[in-house]
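Heads up, one of the protein chains got dropped from this complex, but the rest are sitting where they should.
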Amino acid sequence: MNKKYIVGSILPLLLIAIWQLVSYFEVLPVQMLPSPIDIVEAFVNLVKSGTLQENLYTSLIRAAVGFFIGSASGILLGLIVGNSRFMEFLVDPSVQLFRMIPHLAILPLLILWFGFGEPSKIIIVASGAFFPVYINTFLGIRSVDYKLIEVSKVLEFSRSKQITKVVLPAAMPNILLGIRMSMGTAWLSLIVAELMGATTGVGYMISNAREFSQTDVVFVGIIIFACVGKITDSFVHILEKRLLRWRDSYQGVNAK
Amino acid sequence: MNKKYIVGSILPLLLIAIWQLVSYFEVLPVQMLPSPIDIVEAFVNLVKSGTLQENLYTSLIRAAVGFFIGSASGILLGLIVGNSRFMEFLVDPSVQLFRMIPHLAILPLLILWFGFGEPSKIIIVASGAFFPVYINTFLGIRSVDYKLIEVSKVLEFSRSKQITKVVLPAAMPNILLGIRMSMGTAWLSLIVAELMGATTGVGYMISNAREFSQTDVVFVGIIIFACVGKITDSFVHILEKRLLRWRDSYQGVNAK
Amino acid sequence: MAILSIENVDKRFLKGKESLNVLTNINFTIEEQEIVSIIGPSGCGKSTLLRILAGLDQDYTGKINFDGKPISEPGKGKGVIFQEHRLFPWLTVEDNICANLNKRDEDVQQRLKEVIELVKLTGFEKSYPKELSGGMSQRVSIARALMRNPDILLLDEPFGALDAFTRKHMQDSLLDIFNNRKMTIILITHDVEEAVYLANRIIIMDSRPGTIKEIVSIPLQYPRNVVSDEFLSHRNKALTILDYT
Amino acid sequence: MAILSIENVDKRFLKGKESLNVLTNINFTIEEQEIVSIIGPSGCGKSTLLRILAGLDQDYTGKINFDGKPISEPGKGKGVIFQEHRLFPWLTVEDNICANLNKRDEDVQQRLKEVIELVKLTGFEKSYPKELSGGMSQRVSIARALMRNPDILLLDEPFGALDAFTRKHMQDSLLDIFNNRKMTIILITHDVEEAVYLANRIIIMDSRPGTIKEIVSIPLQYPRNVVSDEFLSHRNKALTILDYT
Partner (left out) sequence: KSKDSEKVVTIGSQKAVTPYYLAKEKKWFEEEFDKLGVKVNWVEVQGGAPQFEAVSAGRIDFFVTGNTPPIAAQNAGIPFNIIGVASTGQKNVGIVVKSDSAIKEISDLKGKKIAVAKATAAYDNLLRLLNHGGVNASDIEPINLQPNEAKAAYTGGSVDAWVVTEPFLSQTIVNDKSRVIADGSTIDYTSPAYYIGRKEVVDKHPEYAKAFLTVIKKATDWQAENLDEATSIYTSQLGMNTEVVSKVIEHVNFTLAPLDDKLQKTQQGVAQFLYEQKAIDKVPDTKQITNNQYVNEVLK
């Protein structure tokens, strides 16, 4: 397990090393690409002043609430649509249409309807989280082996039990994948969400710093984004491993 | 089959009807939400002047090239990482880190390195397309039933044949899902990509119309986005059905 | 009284553009508390027929009455064992066996223990299907069907993956249960001896398309003596009809 | 000459925190061009042993030599039939059978035709696995193994899902192939009669943990007469050792 983490840090560390070298020899303009050390400095300052914690906290709350609403409704609708061909015909085309609507373009409408407060931001995040979970749940359900469905029929499972005890566990690999993907999109949606009347949040911090050409702060923001995103992703990955330990699946060449 | 399409248009048509009513009674300010008829009018004008076709054409090319590059490399890396635990440990954490980096925030770096031309835009689109395919391919491979891998071993498949003839087909449901998701993200990335020094493209058309408060044009753009996205998505959906006809899977309650 | 009556059943599968005629002109009845065995060459349509009787396949022509009513869906009181084991891979052995029951119920726990002992899987309650041998999986699926205490049992080669010893044990257990519970059993098997050992009647099928060749009665008392002359003569009769000597 | 020698093989599975001792102290050798049958109670470790011999499981202690070398991976010239059929669901019957061969090769096509006829699946070449019956799937997996023309065949209950008639046909075909091709065959079966009919030697196993109880030689000429006294006496001997009478 330790080996795993060591191997995993090789590339990021290498990247940072090259980056520091590039900065040291000023291959690229500093205003565009501050050195890792500058970024660490900016990071320390932001932490000292408490700005970063505050922004991160706000963003995490927004992301969490939005993600929860979006992914819960994604799973729910995915379940409904996955379990019924009629609902598929009725709802899925519209969902696919909405999936392709760019957030940035509908910001004004959201503000018009929901104002510029938290609701709009959370709607943006939630709608970012919704689609990956929805589509993965839907297709996960549609990949369930029909043989097992038959078993649930002869065992006289009620419809709801069929769904909770057969369809859901069988679709679980895909649902978890959807959750992982949607955590990513939810998190990234913050950037757009926090363009709207925000005065806090990591997304706001980035846009604001960009506005004032504070590239080091922009990079702190980007790195915070990447790291927090990666950490939450890892949680689900671990959950994935635990929930799916009943599977006997391929782990790569020579892995068994 | 016909029934399917009729049922599928119920919701969109209903939405349009309500929308038209809302506009007719001026429930919402027209400048924010033009009526469907206004939008059709704007659409007709844009088509007549040829602007729309030109923008759409450019965007389609960008999206297609970016999608192709992004999804091809996503499948490739997904295959490599999926087939080897070592590569997983080495590469996957970094990929997951990069997945969480917001596009909007790294535009300046892209401009620095690739300028304002097509390459930057295509990189944005490609990186939008990359992640869903990558992660779906990776996890698709890791879901392959180990029993079948064993068969390929006793049949003495070469490693490459094992991958092309066993791992790939078995992971195909997930790969196709990844492709569908990444077509969406690629398409949506255009909005960001075309913020950068573009003078054509549907994304540019939307941002530009926003600048000049031409809400009807913004809506034409949004609808074009949704429709073109949906149409390409449907193609892959059809492909999915054809490629996966060997499966015996659940199609919803009472579907068999 | 006939619990099941099958009239003129005909079943086709689409195979590309053609259709494959799998069952034609199937007619028989099954009395309550009878053990009927179905035997016939591989691919003749036994499993297909069983699936129809279980209510899993409604796409056939002809008439089937179960307890006086047409079969519309997998109904109450039926226990089915599929040819493949079809365990839920995410459930342990005991959870598979109790799939639709409340495991915390004391009564259920008691029965669970009995059934697990019956199929000789004590010690493997917490194992996942991927950790079982072929025969063990099959026994789990038997246990799952028995656990429901069904009125009618539809068994598709339930003992195919078992060794002779375990198989004999399972056969005798099945007869025990039959005697205690007075259920109706339809049993697909490849083993003529098994059919003669267990069944009141044997439906012998022929293939392409699947038809009923003959229905043989085995009017012997239970428990049957497999080396008795009567047993052997019935066995040989069945073998002759099957064209196999 | 011994093609396979197994010395002191011991195999454990992790089961939660405990470890389950599945095989202990397994010792035997298999000569070239021999048919050896393995028989034993369900769950005694037969399939596990076969997987080890096939090179699919390297996590054991003890020594195994195949052709003078330790087994490191599923090697050349081995044909394996798994207990479950394990067909590639996305390939048709013929593509499954030709899985690692060039189907356009004329020679392959010729052999494909022969093998499909042998397993009596003519007409189902283009079917997908989901459209096959249990026995038909099993026959596809037999065909797939035979198609490779192996020097050593490892069979895990290859005829378990076949009716008596088809089973007899497959047994005789296997003997035919054995005579023509002079291969080595290791066959797991539950059917003592089958073992005595086919094998030069029968390895009788006991369970928990799996050990070898006895190895019985069957020095009878092929084709064997199943009703001859010698046959019956060997069969009874095996049954006695198995504790089953």
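First chain written, first letter: the chains are A, B, C and D, and each begins at residue 1.
We adopt the following convention: a contact is a pair of C-beta atoms (placed from the backbone, for glycine too) under 8 Å apart; a residue touches a chain by one contact, two chains touch by 3 or more.
Small disclaimer: the values here were computed from a predicted structure and weren't measured.
Across the entire complex, contacts from the unshown chain go to A, B. For the chain missing from the display, the contacting residue among B:72, B:90, B:111 or B:244 is B:111, taking the whole complex into account.
Looking at A:72, A:112, A:223 or A:243, the residue that reaches the missing chain in the full complex is A:112.
Note that of A:152, A:214 or A:251, the residue touching the chain absent from this view is A:214. Only one of B:208, B:232 or B:249 touches the chain withheld from this view, namely B:208. Listed for chain A, the residues touching the missing chain in the whole complex are 29-32, 107-113, 115-116, 195-199, 208, 210-215. Interface with the hidden chain, as seen from chain B, comprises residues 29, 31-32, 107-108, 111-112, 115-116, 195-199, 207-208, 210-214, 217.
Heads up, the rule we're going with is that only the chains that are shown with their structure count from here on.
Residue positions of chain A touching 2 or more other chains, listed in rising order: 147, 247-248. Of all residues in chain C, those that touch two or more other chains are 84. Viewed as a contact network, the protein chains form a single closed ring in which every chain touches exactly two others.
Under the contact rule stated at the top, the pairs of chains that touch are A-B, A-C, B-D, C-D. Within the complex formed with chain D, the chain C residues making contact are 13, 15-16, 39-43, 46-48, 83-84, 126-127, 131-136, 139, 156-157, 160-168, 190-192, 239, 242-244. Of all residues in chain C, those touching chain A in their complex are 54-56, 73-76, 78-80, 82, 84, 86, 88-91, 99-100, 128-130, 144, 148. Residues 3-4, 7-12, 15, 28-29, 32-33, 82-94, 96-106, 108-109, 112, 131-132, 135-136, 139, 141-147, 149, 159, 162, 167, 173-174, 177, 180-181, 184, 187-188, 191-192, 203, 206-207, 210, 215, 218, 221-222, 225-230, 233-234, 247-253, 255-256 of chain B touch chain A in their complex.
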